[in-house]
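Below is one structure. I have some questions about it.
For this depiction, one protein chain was excluded, whereas all remaining protein chains were kept in their positions.
In this document, chain identifiers A, B and C correspond to the written order of the chains, with residue numbering beginning at 1 in each.
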Amino acid sequence: MDFNLNEETVLMKDSAQRFLQKKCPSSLVRELIKDEVGYSKDIWKEMTELGWLGFIHKEKYGGFDGSFFDLFILFEQIGRVLLPSPFLCSTVLSGLIIDEAGNEKQKDEYLRPIIEGEKIFTTALLDENGRYDANDPKIEAAKTRDNAYVVNGTRLLVPYAHVADGIIVCANVKDSKAGGSTLFINERNADGQEKTPLDTMSVEKSFAVDFKNVKLPAESIVGAPGKGERYLSKILPKATILKCGEMLGGMERVVEMTVEYVKQRHQFDRPLGSLQVIQHYCADMATDLESARLITCQAASLLSENIPCEKEISMAKAWCNEAYRKATWTAQQVHGGMGFTEEYDLHLFYKHAKASELAFESSWFHRSKVADAMGI
Amino acid sequence: MDFNLNEETVLMKDSAQRFLQKKCPSSLVRELIKDEVGYSKDIWKEMTELGWLGFIHKEKYGGFDGSFFDLFILFEQIGRVLLPSPFLCSTVLSGLIIDEAGNEKQKDEYLRPIIEGEKIFTTALLDENGRYDANDPKIEAAKTRDNAYVVNGTRLLVPYAHVADGIIVCANVKDSKAGGSTLFINERNADGQEKTPLDTMSVEKSFAVDFKNVKLPAESIVGAPGKGERYLSKILPKATILKCGEMLGGMERVVEMTVEYVKQRHQFDRPLGSLQVIQHYCADMATDLESARLITCQAASLLSENIPCEKEISMAKAWCNEAYRKATWTAQQVHGGMGFTEEYDLHLFYKHAKASELAFESSWFHRSKVADAMGI
Amino acid sequence: MKFTFTQEQEEFRKEVHDFLEGELRAGTFSTQSRGLVAPCSREFSLKMAERGWIGFSWPKEYWGKGRSYVDKMILNEELMKVQAPIGYHFLADRQVGPALIAFGSDWQRETFLPRIAAADEGIQFCLLFSEPNAGSDLSAVTTKAVKEGEAYIINGQKIWNSEAHTADLGWLLARTHFDQAIPKHRACSEFVVDMKTPGITVRPIINGAGEHSFNEVFFDNVRIEQRYLVGQENEGFKQIMAQMDYERTGMERLLQTYPIYNLLIEYVKKMSKEGESREFYCWARDQVAQLEIEHNIGRLLCYHTAWIIDQGKKPSSQAAMAKAFCTQHEQRVNDIATKIVGPVSQIREDAKWSPFPVDLATCYLWGPSYTLQGGSTEILKNIVALRGLGLPRS
Partner (left out) sequence: MKFTFTQEQEEFRKEVHDFLEGELRAGTFSTQSRGLVAPCSREFSLKMAERGWIGFSWPKEYWGKGRSYVDKMILNEELMKVQAPIGYHFLADRQVGPALIAFGSDWQRETFLPRIAAADEGIQFCLLFSEPNAGSDLSAVTTKAVKEGEAYIINGQKIWNSEAHTADLGWLLARTHFDQAIPKHRACSEFVVDMKTPGITVRPIINGAGEHSFNEVFFDNVRIEQRYLVGQENEGFKQIMAQMDYERTGMERLLQTYPIYNLLIEYVKKMSKEGESREFYCWARDQVAQLEIEHNIGRLLCYHTAWIIDQGKKPSSQAAMAKAFCTQHEQRVNDIATKIVGPVSQIREDAKWSPFPVDLATCYLWGPSYTLQGGSTEILKNIVALRGLGLPRS
C-alpha cells in the first residue's frame, strides 16, 4: 500500500492544475455553457499539444502510452475547474472503443485524428428514456440488399453531437446470422441525422439525435456485429472511473470553498466556522471526500494495473454519486443566499454533481453490481 | 381537525399515568424481566379491577364498550413505564380474535374470563424463522378420523406461553374441502406442547413452542376453517396501532430523559444542552416524536371511528419503528457511558425500541403496504 | 382528537378544487414548480378576492373573513398543489396583513388592508429584511433610518429580496437607534415603503437556476414619512420575530415541489409495466412510499400548527418544526425523483424530451432555497431546542 502519488504523477498533476486554473476560470465555464459550440477551441488545441488527448493511447496511433492512473488524476484536475470539452466522449470513450474494436483502417482514419485533436467523436448510447440499452438497443439497423445498414431511432443526451465528426452508436442489427447489439460509426455527413440541443445540468453540450433512415455502409461497423455490448462493457468502466475522478475534483473544490467561506463569514458576531453544527457539517463533508478519494483512487489504481476491479469501480461510483451530491447540498446550506446566486461558482458544482450522478449509472445500479460481485 | 384529547380521555390518561408511575417503577420492570413469571399478578389484578382488560370489549361479555382511541392512549401510558404484562397478547389480540371469529360458547368459555383477568391467552403466529405465515402456515393440523386435529410444528416468540391458559395458533388444515389457514385454541392441558423460554430484548416473556402431535378436538377451531388469515387481518391492525401507542409512550420518555439530562449534565464547563450539536440532536428527536405522535394518533383515531385506514396504520408503524430506534440511539450517544449502564433506565427503552420495531412487521414491510395503498 | 375535516370544510375544499380545475381547463394558468413564490397574476388574485379568499383568516373587523387558520390551510393546500398564480397578493395576505393588524396604526390598516383584500392595483409587497451581513441574524441590519422632522431618511442596502422588481411596496427593517450600548435587537424599526420612491435602486440577482427571482435593493437618501413607521420605533425586530411564526406556518413549505411528487407517483406506477427492471421498480416503490409517509407527516405538522394558532396559542416551536421537516422533505422529493427518472431528469424546459410536464430539473436547481428562505433549517432547529425544549442558550 502506498498512498503517495509518485513523483511523475505529481509533476503532471501540478502542471495540469496550473494550466487549467489559468486557462479555465469559472467565467469561461459560464460563457461556454451558454455558447453554441460549448468548448474552447483554443484550450482544445493546447490540450492536444500537451499530449492529453493521446495520453493513454498507443504510440503507433500518435498516443503516449501513459498510465491510466495519471489520466484519472488529470480528470480530477478537470473536475476542479469544470472545464467543458469533448475530452471524455471523444478521446476516451470513442477513442478507446475504436482502439478496442476497430480495424486498422478505422484506427488510421479515426483514432489517429482523434488523438491529434483533428476529429471529434462522441457516443450515443442512451435510449429515448435516457436508459443505457446496449444489450438490446432500441435503435435499429436494418440490413439492405446492397450490404448497407439503415439506422432508425433516437438517442438522448449525446454530448457534443453538433461538432462531432463521428457518432458511435450501438444499434440492433436485425440479421439471423450475425445480428444484435452492434457498434457503428455515423460520420457527420451521413444524411438523416437530426440534432436537437438540450438544456441540461451538465457543463457539456448535449443533444437529442434522431436517426431517420440513416444509411451506413458495412465498413462503418466497428468490430464484430452482435458484439457491441461486449466492447462497451470493456471501455465503460474506464470512462466511469474518469468521471469519478472529475467528481472527486469537483468535490474537493466544494469542500475548499465551503471551509474557506465559513472561516471568513461572520454571523451572530462570530465566524460561521466556529459554530459546532457548521464544524460537524464540514467534518462530515471532509470525511465523505476523503472516503471518495480513497475508494476512487483504489479503483483507478487497480484499473491502471489491469487487476480486475469491477466491484471497486462500482463502489467508487456509488459512493461518489452520493458524497458529491451531499457535499453540494451542505455547501449550499452553509453558504446561504450567496451560494444560490449565479455569480457565485457553487451552483456550477451543484449541477455538476447531479449531472455526474446521473451519468454512467445511478448509485442503486452500482450497489446492485457490488451485490453481484459479492455473490448475493 | 381537533388535536386536543377530549376531556374523558384526559381523565383516563392522567389516572392511568398516575397508577402506572406508582405501581410500575423501573426497578419493578427490571425484576419482572428476570422473574420467571414475567408479570406482576398484583398489577394484573388491579388492571382488571380498573376495567382495562375489558376496555374495548362488549358489555355482554363483561367489557365496557370503551373507545379504541382511549385504549390506544392507555397503551401509550404503558409504554412510558414499559409495564410487562400479557395485556396485548391476551385481552387485545386473543380477545378480539375470539370476539371476531369465535362462537358464543367460546366467547363464554374464553372471552369472558379473559376480560375478567381469570384466563390468560396468547397467540402463536410466527414460524421457525420468526416470520408471520398465516396465509400459508408452516404448522400443520392433520384431520383425524374421529374428527379431531393433530397439530405439528414450531412457533417462535410466543409471549407468555408459560402462563397461558390457551394459545391461539393459526395452522394449516390439510383437507380438500375446508382446509388452509385455520385458527385453533390450544388449551394449557393439551398434551404435546413443549415451551422453551427465550431470552429476548422484549420486556415480555417469550417462548418457543413446539407442538408435537397435539391433538385438538374440532371444537377448538375458532371461526370457519380456512379463514384464519382473514380473521387475523382484521385484528392485527388494531394490535399494530396499540404497539405504536406503546412505542410512542416509550419515545416520549426517551426524549424527556434526554432533554432533562442535557440540561443538568455539564461538560467542558457548560451544560451539555447548550452545545449547538446537542441542541440539534434534541430538536431532531423532538421533531421525530411529534411526527410519530401525529401520524400514530391519526391512525388510532380513524380506527376508532371505523374509517378505513390500512395505509395510515402502515405509515404509523413504519415511522414509529425508525423514529423510536433513532431516538434511543441519539439518547445513548448524548448520555455517554451513563446511558450504557444497567442501573440507568435508558437501555430498557433501547431494547424496547428494537423489539417493537421487530414486532408486527418491519418498516420495509409497512412501506410496501403504503405503496400498495397508493396503487403503485 | 379528530383527524377528519368537517363537512363544511370538505365542501369548501371541493369548491376551491373545482374553481382551480376550471381555471386550469380554461388555461388561466398552468402548473409549474419553481421556488417559494408562485407566479404573479393580478387577474387571478382578483378572482380570489371576489370569492373572499384574500384576507381569509383576518378578523372580520379588519376587512377579513374571520375564517380559521385550518380553513385557510385547506384553501392554501388546494392552491399550492396546482401552484396557482397567487404571487400578487401572497405576501401581503400572509404577512403584511397580520402584521398591520397586530402592530399597525388605524391609518395604516385603513390604507392597506381593504386594498390587499380586494387585490387592488399597487399592493404587491416585497420584504426588505436581509442584508449582506445580516442573513440568519436579522438583528445585525445596518441600513439606517434617521429621523428628520416628520420623516425618516433611509440609507443602506438590502439583499435576497424576492420579487422586489415587480413589487409596489416594500416591508422594510432598518436601524433607528445608533447608540452602541443598546442591544441590537432593540434598535430596529419596521416601515412600509413605496418602491417607486426616489433613491431606491433595484438590482436583479440571477439565482442558481438561472432565473431572476430576487434582488438587491439600494437606498440612497430615501424619504419615508413617519406615518409609514409600523408599530413602535426600535421594536421592529421583536415585531418581526412575532410575525415569523405565521410565515413558517404555511403549507407552501410542503407543496413547492408537489407537482413533481405527483408526477413521480404516476411515473412509478407505470414503471413495472414499461420495461424497467423489477428490482429497480421495487427500489423506486420503497423510496416513494417513504416520501408518502413524510408527505403525510408534513401535512399533519402544518395543520397542527394552524390549529394551534386557531387555539390562540403561539406556535413558535411547532411552526419551526413543520418548516424544517417539510422543506427537507421537498429536497428529498427532487433528489429521489431525479434518481428514479434517471439521466433525462436533467433536461430542462424541453417539451419533447423532459420527462415531466413540470420541470424537474429546474425544481432540483431551486432546491437549495427551500431550506434557507424564511429561516434556515439550523435556525429553526435552534428555535425548537431553545423555545420548544427549553435548552440553555449556547
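Side notes on the structure shown:
Note that in this section contacts are C-beta pairs under 8 Å (C-beta built on N, C-alpha and C of every residue); 3 or more make two chains touch, one makes a residue touch a chain.
None of the values given here were measured: they were computed from a predicted structure.
The chain we do not see here touches A, B, C in the full complex. Which of B:Leu5, B:Leu28, B:Ala142 or B:Leu358 touches the hidden chain is settled by the complete complex: it is B:Leu358. Only one of B:Arg18, B:Lys41, B:Lys60 or B:Arg131 touches the absent chain when the whole complex is considered: B:Arg131. Across A:Val92, A:Leu111 or A:Ala318, the single residue that touches the chain missing here is A:Ala318.
The omitted chain makes contact with chain B at the following residues, 126, 128-131, 156-157, 196, 198-202, 208, 266-269, 277, 325, 329, 332-333, 336-337, 339-343, 346-347, 350-351, 354-355, 357-359, 362-365, 368. Residues 278-279, 282-283, 286 of chain C touch the missing chain (whole complex, contact as defined above).
Along chain A, the points of touch with the absent chain fall at residues 1-6, 69, 259, 262-263, 271, 273-276, 278-280, 282-284, 286-287, 290-291, 294-295, 297-298, 301-302, 305, 307, 312, 315, 318-319, 364, 367-368, 370-371, 374-376.
We take it that only the chains that are shown with their structure count from here on.
Chain C has the C-alpha centroid lying closest to the overall centroid of all protein C-alpha atoms shown. With every chain reduced to the mean of its CA atoms, the largest distance from chain C is reached by B. The distance from the centre of chain A to the centre of chain C, each centre being the mean of the chain's C-alpha atoms, comes to 39 Å. The distance from the centre of chain A to the centre of chain B, each centre being the mean of the chain's C-alpha atoms, comes to 53 Å.
Inter-chain centre distance (chain B to chain C, centres taken as mean C-alpha positions): 43 Å.
Those residues of chain C in touch with two or more other chains are numbered 378.
Counting only residues that touch two or more partner chains, chain A has 277.
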